[in-house]
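All protein chains but one are shown in place.
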């Protein structure tokens, strides 16, 4: 799974009927140590109610279909966790306030 | 899913019989903030009637087979949405006119 | 799917018995606009009778197993189309002669 | 599979119910010859009791679901081995002490 920040949303009125009603989040991958954005973006289906600004991780590939929200959907990316904290070499690089 | 612009089409008369009749779109990945092309291209099967110039997102991997058009086909990429708008940090970076 | 030129072949007499008799093509990815090679190569199983010099596209991942030739084989890449023409922004960047 | 060092952990209290109770390791990919970190990170589910500082390899994609810990879970990465030694061209580049 890859760590990213929710930076926005994508809206589509003309799409596969299978993905109606699913929130499409715009994620920017971040460095998990500095938390800086990498200017590398992915559209991911929300399965946990993540909001803009939150740091999350998402799952890619066929496993993106294994959440309750995305089951059987044509998706290759799903947000499956909002991160509380990241610890590297004994130090917190991130703690949700 | 990855955001891209439909920039053209690919035609093949000699191909796997399973993909007969499917529109093969040439997509160029774009930066979702600046909307500039990345000079990185993929051939994707259309499932939503997308046309040249439109901004879309496509799904990769096994999930590309989960649209009504591509069901059971040998594909690793399918366009599943035409994008109306992209919002990043509270601002629209794209709005379809 | 990714656009590439067939640049050669790979021969192996000592391999998984499941892939006996399948033609192993050496592909070089190309820029679909300039048609220049990217010096990035992949070994792909032929399902359409493609020959050296032809421009093709190949499918990656589990879908590479969904051709008549590669069904059930341990493959992550299969050539599924010989390209006749590529059109970008209304102009042909490639037309097979 | 890719060789990495366990450099930390990720904690989430708000996540897909399917991944409750699974240890989420922060891995940094390393060069298997120099053992230096590549500043490239992935969140991986632990299936072998790996600890911070250990050198491991992880499996990606659908196979990440094929351990006893991750069976049926929405995961694209699982640590499946703690490495004892790496040998390249007849020399050990790594030996666990």
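As written, the chains take the letters A, B, C and D, and residue 1 is the first residue of each chain.
Here, a residue touches a chain if its C-beta (ideal position, glycine included) is under 8 Å from a C-beta of that chain, and two chains touch if they have at least 3 such contacts.
Nothing here was measured: the structure is a model prediction, and the numbers come from that model.
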Absent-chain interface residues of chain D come out as 1-3, 31-33, 47-49, 57, 59-64, 66-68, 78, 80-90, 93
Note that chain C touches the chain not displayed via residues 7-16, 18-19, 24, 26, 39, 41-44, 52, 61-62, 64-65, 72-77
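Operating definition for what follows: only the chains that are shown with their structure count from here on.
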Distance between chain centroids, defined by C-alpha means - chain C, chain D (Å)
33
Could you work out how far the Cα centre of chain A sits from that of chain B, in whole Å?
20
Quick check on chain C: which residues sit in contact with 2+ other chains?
none
